[in-house]
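Shown here: the complex without one of its protein chains, the others still in place.
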Amino acid sequence: MTFKDLHIISMKSFSRDMIDHVLNTAEMLEPIARDKTKSDILKGKVLGVMFFEPSTRTRMSFETAMMRLGGDVLSLGSVDASSIAKGETLADTIRVVDGYTNAIVLRHNKEGAAQLASEFSSVPILNAGDGAGHHPTQTFLDLYTIRRESHLDGLKIALAGDLKYGRTVHSLCYALSLYGAEITLISPKELRLPAEIIEDLKSRNIKVTETEAIEDAIEDIDVLYATRVQKERFPDPAEYRKVANSLLITPELLEKAKPELKVMHPLPRTNEIDPRVDNTKHACYFKQSFYGVPVRMALLALVMGALE
Amino acid sequence: MTFKDLHIISMKSFSRDMIDHVLNTAEMLEPIARDKTKSDILKGKVLGVMFFEPSTRTRMSFETAMMRLGGDVLSLGSVDASSIAKGETLADTIRVVDGYTNAIVLRHNKEGAAQLASEFSSVPILNAGDGAGHHPTQTFLDLYTIRRESHLDGLKIALAGDLKYGRTVHSLCYALSLYGAEITLISPKELRLPAEIIEDLKSRNIKVTETEAIEDAIEDIDVLYATRVQKERFPDPAEYRKVANSLLITPELLEKAKPELKVMHPLPRTNEIDPRVDNTKHACYFKQSFYGVPVRMALLALVMGALE
Partner (left out) sequence: MTFKDLHIISMKSFSRDMIDHVLNTAEMLEPIARDKTKSDILKGKVLGVMFFEPSTRTRMSFETAMMRLGGDVLSLGSVDASSIAKGETLADTIRVVDGYTNAIVLRHNKEGAAQLASEFSSVPILNAGDGAGHHPTQTFLDLYTIRRESHLDGLKIALAGDLKYGRTVHSLCYALSLYGAEITLISPKELRLPAEIIEDLKSRNIKVTETEAIEDAIEDIDVLYATRVQKERFPDPAEYRKVANSLLITPELLEKAKPELKVMHPLPRTNEIDPRVDNTKHACYFKQSFYGVPVRMALLALVMGALE
């Protein structure tokens, strides 16, 4: 299986075999990231980092991945300071930067930007989030975290928070369906997972349950995946407080959970997780953030053809 | 011929022999840039990148050049975020940064800034544009592109667009005069090349012709060099539209050209070139942008004394 020159735009183009290959590669590379040392796998290669909107965590994790593989990082810098202010099209910018680099990580505020970029680029594009569109490397690191800290096959997972607008969640649900997970969706009515996604999951023989409070699901699950609920979604502050409360993860709530339950969160968190959870064995979100490094190392090494 | 410790401030200090030496060095280094690999030529060296105004393309191309030579890049970062906001003089900033670096690339909004910097610096200064002043590395890459994609000796070139304010164009005309080019100047009356530059060219036995539409010159030339025409130069929008139209490069226009005609543009472009031109054999502007890498590699390696 070769990923050489493959653009990483959306999870939808990945079969289970392809995903497994990425996760296996990440597992092989993880010791380099964990020991905080360096290899020569991408020595001499340059990664173009083009973030048209800020995403510090994703950017730093990609840059770390590139450095740990021995490569160099070339940054577009802040967008105000770029030719884009002079009215250059994304297509032109990509056709210039692809001449300097061996691969490009692109973050953009417009849906479809990564796809467009891939049509003009002579080097692989890695989509690091395109507006309301996709963010596949986040899904890969979520899957990797589940595999490393829990298990992918026969997984019972609850997804809690804003399931309507959360791009991450949609993509993760699709990927989990390839592994036959049982999914519990926990959200206020206003922020439920779109009906067409639920239908799609059911058509793949995935068991999907919906509820409004974490408490209803906590006893039986292996992974609790929390996402941010934005205050701005609620016109009524009282309503927001009620929702936030029914989604708050506390040590007291976790007493009802299985001992091996893992709590995940894509970070940054706001008020979804009580800081006292940080020191429990359930807390997995900082590890999850770290796993972004080996997963992105794997994707970078694969698309640049340094590993098969 | 040694360029060690030479400041690169303006094309005017370069003889034809010196220019040829830079271009020859760039040609020798081009395979590293083209194969997107890395050498050890500047290993252990640090390039200070001080951009007091944004110029993403130029900055990224210098940084890529440094990485491809095995060196490191130290960035001043954005100017708001710097000591300059605390009122430090350029002379003081340079005397600090020269203690950290092996060479400094300087972009500044004030004419003469690079010259001033060179008077205080103990390491070579490479002028990456100083306001209305000079931008020699752009001229070097233009010359390199012409040599690689067409030919420098006996060249018939047309320069189209804003020839009055276009710093790039003035410097390129001077350099081309060393190679005995025939130059056609295409611009609206308001944006003609300054008379003293035309006189200077003629005094060097350069054949100079002036016209207002590309159509008048297209049949006979080897290179068509387009530059941006800024809307803001025209108080009357109708006038701007008329001018923009007579300077627009289209596939239909290019049908009248020699098969080997090359279209160049320093980029970013706005409306000067119809995107349908991109896929013709005439389009040379993305290659031109790429050639910035080997040319800057050559200049960096030469002034740091790594190559003779």
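As written, the chain order gives the labels A and B, with residue 1 at the start of each chain.
Following the convention adopted for this analysis, a contact is a pair of C-beta atoms (placed from the backbone, for glycine too) under 8 Å apart; a residue touches a chain by one contact, two chains touch by 3 or more.
Computed from a prediction, not measured in an experiment: that's the story for all the values here.
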item: Residue of B:Leu6, B:Ala65 or B:Val97 touching the missing chain in the full complex; value: B:Val97
item: Positions on subunit B where the hidden chain makes contact; value: 43-46, 72, 74, 76-78, 80-83, 85-88, 91-93, 95-97, 99-102
item: Positions on subunit A where the hidden chain makes contact; value: 36-38, 54, 56-57, 59-61, 63-64, 67-68, 78, 267-270, 275, 286, 289-290, 293
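Note that in this section only the chains that are shown with their structure count from here on.
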item: Superposition rotation for subunit A onto subunit B, Cα-based, multiple of 5°; value: 120
item: Interchain centroid distance [CA atoms averaged], subunit A/subunit B, Å; value: 41
